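Take this structure first; my questions come after.
Excluded from the complex is one protein chain; the other protein chains are retained at their positions.
Residue numbering begins at 1 within each chain, and the chains themselves are lettered A, B and C in the order written.
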């Protein structure tokens, strides 16, 4: 058994992650920490996860070399925490954005802080197991991808380099906005409505662009859904557009070894993957117009956060990639 | 034209009330006040009401004798405000609970404050137009009923005195909980769930008991609905239970002059009255068991708050009871 | 491994049941049958369950003595099917209503058909494991309780015999109405609304009355929820009402050996049990008034149907009661 500390377990992603680790056959839950909610059971702040563990203030002395940790703190705070954990010999999955952008200069511009550990940033592996599994297996720091980038990249990476004019119109459930009670997540604000936010300015834009190797237009929308994320991705082929069957085969081949990616034939709905670590991808082409549309649905708290973190932890610990996940 | 000041117009009920007054053929919007949100347009805090008026801090000197006012402040604060407004010669609809309970001794017990003006409390008229229209017409202070009492009383008053063992199981939309952002109204708390609250302890209990003249068990539930309130009311007839046709006729007669109450034959859903001032009532009887079930649906912000306030203002101003309402 | 046939697996309960059996460590999925949808994968009619098995027409010759079967057909049709299965030596959980009422005379009155096998009806065990586990273990036919009776009985049985004037106001998610596309389950009918149905006439009424040993008023409501059921149960104590602590202890003791019943201190919401086989029960008392209110939430497709069926199958097969369930 390996110990996994969940640092910041009172939020939606952290609580889901604690529940997955708690039920995992190979991992034992170490510290599950929170700041404001220390002393409460996870069960009381997030009853649907049915985890009895009590949230506590972090005790760094209780972190041993060889332990694993997953950090679910807000950006900037996470980087400092990862630094301390790594210095104690832990191997860390950073669920925050603090190790996702390879270019340290992007942090002041997009996240408003100087990165404290450019060395760790340089060392960190982008934790999308479908493309980086080997590097993840040996990493000290894995940068767990953002929810939107996960869906957009799974939708687009198989045709990376063959497309241009990329537009990503994404729709996310409200749990992606976190547990904090604000007017934006008031039931009476959200229900029966859809709206875009972060237009031309969302922080996941440079992350997607970095991994796809091209500029993208990325527009997230908030939809009246609890958990689920759909990325509808538009692009133009730079050369001839492939036959639909060939396009599909390209995707099937790309994900042949990926236990959690399903290439489907109809535009997928969120319900097919909710509360699972699966992604469903559906590429479609209009050959005459040279146009690609590809859809990807995930559960934003699972494949978009906690589930993917466990998938990364599995790889880091030498376990089967899908252990403890469904 | 009569001037109507809306005191506390940044909340859901207040914004709805400002919108109704703004569109009313006989009323002119006076001051529309708010504390935290003063300086903003109602349009910005509550875009769905499409009211351009700017929220302002209350200027009591701008209230003239003969003006009307509707007070949408929280309890305790409202009583002080009503007192000041009446002293300036205004006639007031108190949308809060501060003038609903005839027995001043109930305020410390149920609302946690000594009533500052027992004289106004004694003078206030309970503003359920279906039973008190004449008294409302001449009142200086009208106590606008609570949302739950409105539905429960419309469901039960036609058989007042003939029933016992009254149980009211009510289901309210989330707007009834107000605009404040709390964990309880977070989309991810509310959606896809139902739960009871305030069991044996909700403040509307003594108000219902006062008007029905009997003890009641009242249990409110929060349902994943924006606007709408259903009261399912159970009781036993003390004498012989009436024939269903006679029961229905009793209700039809009771509401013969009530423009906003519809006696219907099937248990009503909220959609039939949403965004209107209508109530639908459906009485049903099991004669063998001597059992009554009667349902009432209203829109909690209209007949349950702002619409009923305008209905009361119409009566006070000598206007048709349904003017400016639908 | 024991074989479990799922007869009628295209509906919500049947598909959920097939998924549970498919993932169960001790059960192997036998035939999964459907009539209209034979030839399709369950995955295609119910993608969220992720079951690859193909629906087929029933082949009775493929049912062996000692096999288990769960029948999810509509009432009347189920009784004939159970009869055939038992005659071939299978042990059956009837998820329909056809073996729930001990008095055969109630079937023509409430369900509109003569029971074809009064002998099996007499032999059948009412499958609420929290009270009948020993009898279930040895039964040939287990009558899986209705979703509403499950919640109402778990809420009330610990005080059976001590209460009167029982009123059950229940709220069910839409999946309880089944997969058939009707106007009643159209999104635009259901969303943002609540309504009662089956007033004084719902078929679960005699089932609840039989098990609680008293007449009850039972009123179901449809709420805009996918999965989940809340029963709010009202009653009066016939003798002195107990102290709240004693009442709670009575419930805790009653469910001491029940792995799926949790006695909680706050009125439970559906989210705490959704997609699990758990029930949460919360008894509350107003001693002065001699009044009981007790709440129970379940997932209508799990503890209210498929999960409870697996719990019964576990007992029948001599397995741990909670195997393959969460």
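Operating definition for what follows: a residue touches a chain if its C-beta (ideal position, glycine included) is under 8 Å from a C-beta of that chain, and two chains touch if they have at least 3 such contacts.
Please read these numbers as outputs of a predicted model, since none were measured by experiment.
> Just name the one of A:268, A:307 or A:324 that touches the chain not displayed here.
A:268
> For a quick check of understanding: of C:38, C:80, C:191 or C:317, which residue touches the chain that isn't displayed?
Touching the chain that is not displayed is residue C:191.
> Going by the contact rule already stated, which one of A:30, A:127, A:206 or A:228 would touch the omitted chain in the full complex?
A:228
> Tell me, which residues in subunit A touch the chain that this view leaves out?
Those residues of subunit A that touch the unshown chain are 165, 167, 169, 171, 173, 189, 192-197, 199-200, 215, 217, 219, 221, 223-228, 230, 232, 234, 236, 267-271, 274, 284, 286, 289, 291, 293, 295, 297.
> Please identify, in ascending order, the residues of subunit C that touch the omitted chain?
Subunit C touches the chain not shown through residues 12, 174-175, 179, 181-183, 185-192, 224, 226.
> Touching residues of subunit B against the unshown chain: what are they?
Residues of subunit B in contact with the hidden chain: 47-48, 50, 191-192, 269, 271-272, 274-276, 278.
Quick note on the criterion: only the chains that are shown with their structure count from here on.
> How is the touch graph of the chains shaped: line, ring, star, complete or other?
Basically all the chains touch each other, so complete.
> When you average C-alpha coordinates per chain, which one falls nearest the overall C-alpha average? Tell me, please.
Central by C-alpha mean position: chain C.
> So, what's the distance in Å between the C-alpha centres of subunit B and subunit A?
46
> Can you tell me which residues of subunit B touch two or more of the remaining chains?
Those would be 189, 192, 224, 226.
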